[in-house]
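Scroll down for the structure; my scribbles are underneath it.
All protein chains but one are shown in place.
Per-chain residue numbering starts at 1, and chain names A and B are given in the order in which the chains are listed.
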Amino acid sequence: MTDLLNALVIIANFIIVPGLAYGSQLALGALGVTLVFGVLRFSNIAHGETMAAGAMFTMLFTWLLQSMGIGFGPLPTALLALPFGIGAAMVLCLATDRAVYGYYRRVRASPAIYIIVSVGVMFVYNGLIRFVVGPQDRVITDGQRFIMKARAFKQATGLNEGLAIKTTQAVSVGCAVLAVGLLFWFLNRTRTGKSMRAYSDNEDLALLSGINPERVVLITWLITAALATLAGTLYGLDKSFRPFVYMQLLLPIFAAAIVGGFGSPLGAIAGGFVIAFSELTVTFAYKRVLAYLLPDSMAPSTLVQLLSTDYKIAVSFAILVIVLLIKPTGLFGQRTA
Amino acid sequence: MTQSYRNIMMFAGMAALLALVGFGQGWDIALLLLNMCIISAIMALGVNIQWGYAGLFSIGSMGFAALGGLAGVIVSARPVPGAWQAGGLGVIGGIVATVLTVALGVYVWRRLADQGRRRYWGTGVVVLIGFFVIRGVMGPAIAAIEEVDPAAAGYLGGLGLPIILSWVVGGLFAAGVAWVVGKVSLGLRSDYLAIATLGISEIIIFILKFEDWLTRGVKNVTGLPRPVPYEVDLIASPAFQDWATSIGSNATAAASIVVKLCYAGLFSVVLLLVLYLSEIALRSPWGRMMRAIRDNETAAEAMGKDVKARHLQVFVLGSAVIGIAGAMLTTLDGQFTPTSYQPLRFTFLIWVMVIIGGSGNNWGAVLGGFVIWFFWIEAEPMGLWFIDLVSSGMAEDSSLRLHLIGSAAYMRLLTMGVVLLVVLRFAPRGLIPEVKR
Partner (left out) sequence: MSFLVGENMTCGYGGADILHACTLGVDPGEIAVVVGPNGAGKSTAMKAMFGMLHLREGRVMLDGVDISALAPQERVIHGMGFVPQNNNVFTGMTVEENLEMGAFIRRDDIAATMEQVFGLFPILREKRKQPAGELSGGQRQQVAVGRALMTQPKILMLDEPTAGVSPIVMDELFDRIIEVARTGIAILMVEQNAKQALNIADKGFVLVQGRNAYKDTGAALMANAEVRRAFLGG
């Protein structure tokens, strides 16, 4: 019995807890990508950099708050700075739309042109971010580091294995639940939210119904900026803020959005967790888990690992490619993009 | 001013810029810049074949460039004694098993076409079993190979042939992989194709980065042989010393320049050859058909053109050209560093070259390759100069000024982005627009 519990604790500690946190971050990122795809109808290559920009703004405001001696108790100060960061990211997204994307909407550019344009935006954001804060690794996490420490867990339960939960992991999940709840309330309950869904569903009919496309686009950018900033900040809190990491996150995020069906918000969330847990379960070494579960004579001598952890992100690339090839409409969605 | 006159002026201007660097920063730097410009131009030609000719939206050039680099290692690296004996058989077995798994997987996938969920499960089980077989066969072999002299080798090693052969082999590698990639992914609509190729190119890099038995992974393969003389040999040769003195230079400086000139000569031959063939292809009935397909796929299909086969063809050709350039880059570097392959540099920057140069026009792609690489490198000194200028009013030790000067390196990203956006918006046909035939 204790063996079983120990095995479960290992899985919880190394797969479930990190998977939930990472999955929340991916889901928030994928929601942004999927909204832009649904409403503006292009794959936004610059989304990773939007996340980085949002996280950077939040970081700047965090420093400001910290220098003023304002903290958030056991929680990271960055959470207090988040609204300001989101505001700044919103300004950035709207400015970009005015200066860049608006024109291509008017001329009804093809999806390929949109992608090339978003590559240009990516370069610009990339440069701006490094210009402002440089490429270094920065830690912005403060407050209490752990909600539960491995040792405390061991002492409390008497088990061999410890379970640690970082504050940032809990914050990631909490913020994601809150944000997703708000988003779905907005999309399903408010007039503006419904008009956004209508526009994404059938652009021509939305126009015939008197829905103002520019307003829908504006709201979409505001929400995208908020989601991207939240995702970027949570990832930065959980790991650390490194500008180049966000570009590497772009493909796992696209993978999440595509697995869930491009354009479907619910799918993006499911996709985020599918990707997160796939990455972790495929590259996890099950040796210690099996050692608890199997009789001693059958204990494995190898790591019992499908793929080495080097390939962690590659797992999401592989899923991305496979889903695109066999079912481009996504695994859950019925809506064709 | 006619277009051809303008084009000549632009190429002349490019040459003048390089000469300016030669006089200002030294000929060594200018020649290195020129060599990289040529490689960039060839890569841009490859992307132009895919996008400019046929409208194929592939953003995976990074993977094909890296495959070219891999060819450099396999062809020219010193053979590792004992490595093949240690695990050669296992690796070959593993590759055979991989091919079999893929073939069997495809077969089952096709066979169970209308069987709903069973199709996924069946194919999944085949692939999973195949995966364990591959691991079982290759695992011990890989471990054995990595045991062989791990500090200096720890991989299969190369064939020890002249590296110049790898330019051909690199093209073939890229073409082979492109054939497989194209076969499965070219049916996708443009933006999905873009994301799929981006993902595939990342997977290729991951394999090159972490399959140490093949490439030494992040430990890099260094000291690849050169197709041109080594500086030390030149300097040591009395004849060269005499010649250097006779032209009023010293042997060390002259050697460095002569070596780079040799590279430039070799690269130019490839560039001119690829450019010549590209131009012939573009003017031929084949090129006309490609444009017809690009401009109206449905109509071309209705006229009996096999759009899918043509797309595959052009995708393979373009990728091969990128592979050749990738092999040339590894040749120039003399080493293979998997971590250096970043999508920003090897995919998106090449796209910037094609768009700025003028998609659909080979000369445009070449000019774009030169111009963009030039500014990619020179944006930093220029940015520094610019920042120095604007911040000259500030105190010498002002923190803002120091911060700005420290950030000058990132001017290149900003410049590239702004230039791309401005050209797309106001001159979407690029510096040398496609000729309407």
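Keep in mind that, in the parts below, contacts are C-beta pairs under 8 Å (C-beta built on N, C-alpha and C of every residue); 3 or more make two chains touch, one makes a residue touch a chain.
Remember, it's a predicted structure, so these values are computed and weren't measured experimentally.
> Considering all chains of the complex, which shown ones does the missing chain contact?
Checking the complete complex, the chain left out touches A.
> In the whole complex, not just what's shown, which of A:12, A:132, A:198 or A:304 touches the removed chain?
A:198
> Quick one: say which of A:73, A:158 or A:210 touches the chain that got left out.
If we include the chain that is not displayed, A:210 is the one touching it.
> For review purposes, identify every residue of chain A that touches the missing chain, sorted by number.
Residues 191, 194-195, 197-198, 201-202, 204-212, 334-335 of chain A touch the chain absent from view.
The rule we apply is simple: only the chains that are shown with their structure count from here on.
> Report, in whole Å, the distance between the mean C-alpha point of chain A and the mean C-alpha point of chain B.
31
> Which of the residues in chain A come into contact with chain B in the complex?
Listed in rising order, the residues are 42-43, 100, 103, 110-117, 119-128, 130-132, 134-135, 247, 251, 254-255, 258, 306, 308, 310-311, 313-314, 317-318, 320-321, 324-325, 328.
> Which part of chain B faces chain A closely enough to touch in the complex?
Interface residues on the chain B side: 55, 57, 59, 131, 184-185, 188-192, 194-196, 198-200, 202-203, 206, 209-210, 343-344, 348, 351-352, 355, 406-407, 409-418, 420-421, 424-425.
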